[in-house]
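Excluded from the complex is one protein chain; the other protein chains are retained at their positions.
Presenting chain A:
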Amino acid sequence: MAEPLLQLRGITKRFPGVVANDRVDLEVYPGEVLALLGENGAGKSTLISILYGLYRPDEGEIRLEGQPIQIASPRHALELGIGLVPQHPLLVGRHTVAENLALGVGAPLFPAQRIIPQITRISRAYGLQVDPKAQVHTLSPGEKQRVEIVRSLLGGARVLILDEPTSVLTPQEAEALFGVMRELRAAGRSLIFISHKLEEVLGIADRVVVLRRGKVVGGVAAQEATKAQLAELMVGRSVSFERKRQAPSLGGVVLEVEGLAARSARGLEALRGVSFQLRAGEVLGVAGVAGNGQSELIEVLSGLRKASRGAVRLEGQPISANPAQLFKAGVSHIPEDRLGMGTVPSMNVAENLALREYDRPPLARGLLLNPKALEAQARAQVREYAVATPSIYTPTRLLSGGNIQKVILARELSGHPKLILAVHPTYGLDIGATEQVHRVLLEKTYQGAAVLLVSEDLEEILSLSDQVAVLYHGELKGPFPVESVTRESLGLLMTGGTA
């Protein structure tokens, strides 16, 4: 094969507590489509950000045509010939396509007018249909994406990074995009294609590189790869696969969901007829790639969102859309966003532990807070959940991610919850904290709580759950008994295949 156009050697990037990229080696050859595959948190975004000049690697070297380079900024990346087509277009809606594309690169006088011939030339050459005079806010997602591609090509990109380009497209638009990608490849440009969808990857890519937990775990020629093989690489196969779960003793039905439909914050249909039951002492793991309806499901169950159709019953009673009442009724919620939702980072540990019951005795005496009760509760819970904090009066934002999560666990699980909604409960935590979270959740099930576990970590789902289901495009596949599924079959369901 020819000399690689772009070469990454031993790229390592660390964030506090996480190694996002761990000695990543990657080559991109001229005139190929390289697919980068991996779960959320596998390190794809970090790698792209490094290539696009947003982050600098802690270690390792990047070579362009054999010459070592330092990429200082996105602008510099484009000068070097590396362009990014972002997942969500970054365009000024009220301006025309030409005005957007002239931004920062156009001539000083009449920039939009004078860039139009260039736009027309590029769009003819690669079959990128864009109307330079159209207002951007009137364009479809696919058209906006084409504008972003034109922007990169105007800047002279030889390597084009497409970040989950099909996630916002209809199947027809996606097909059109693949046509453009083939044209670009034929013209000798290199494309880095990021996706979760195995079918697309196999359809368009020449080579596939799989990332898992920051490391490259495999690279295969697309022609020789199968979906099952890629799914296995993506989610990982650990030989020491060990179920942490003891045989549960199941009680009566705690949660009953029937034909549930809900819309997302943007008004799109996010859940389409989801039905399942959950019994006391049972763990239901819901797997799926982010954005397939998990957030909306949890929001409905925790009272943060109203269902548009269907029924949700907690111990036979329809639930109210009020988080405070639901918590009193026994629904605990360990949210995905610990700092943005699960805690008030500027308030101290004791105050954060009081968030759910601040207005009830013993924490409140009438309209007054009882500081002694707050302190006593905080001391007891900090001890029980081994929260490492300098004091119970330390602002929560100063704690590590694991300890913030312990504060949330202590608050949500100290009562006797009937239903625990746990969303990515160990995301970004180290091994010790992860172990503790798992242990506490399982203990609660032995005491009779039902757990709905939403996670992208299949290992976590398989080692904790009794039933497993997959959310894909708002539809729930399953639940299946955990014995009947494998990592590979789940991986296929998560990417739109059938088991």
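FYI, contacts are C-beta pairs under 8 Å (C-beta built on N, C-alpha and C of every residue); 3 or more make two chains touch, one makes a residue touch a chain; residues count from 1.
Simple rule for what comes next: contacts and distances are computed from a predicted model.
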* **Chain excluded from display, named as in UniProt, from "Phenylacetyl-CoA oxygenase subunit PaaA", "4Fe-4S ferredoxin-type domain-containing protein", "Segregation and condensation protein B" or "Branched-chain amino acid transport system / permease component"** => "Branched-chain amino acid transport system / permease component"
* Specify the residue from the set A:129, A:226 or A:325 that touches the hidden chain. => A:325
* Structure fact -> Across A:99, A:351, A:466 or A:488, the one contacting the chain not displayed is A:351
* To do: Would you mind spotting which of A:343, A:436 or A:489 touches the chain that isn't drawn?
  => A:343
* Structure fact -> Omitted-chain footprint on chain A covers residues 302-304, 322-327, 333, 335, 337, 339-347, 351, 354-356, 358-359, 364, 367-369, 371, 395, 397-398
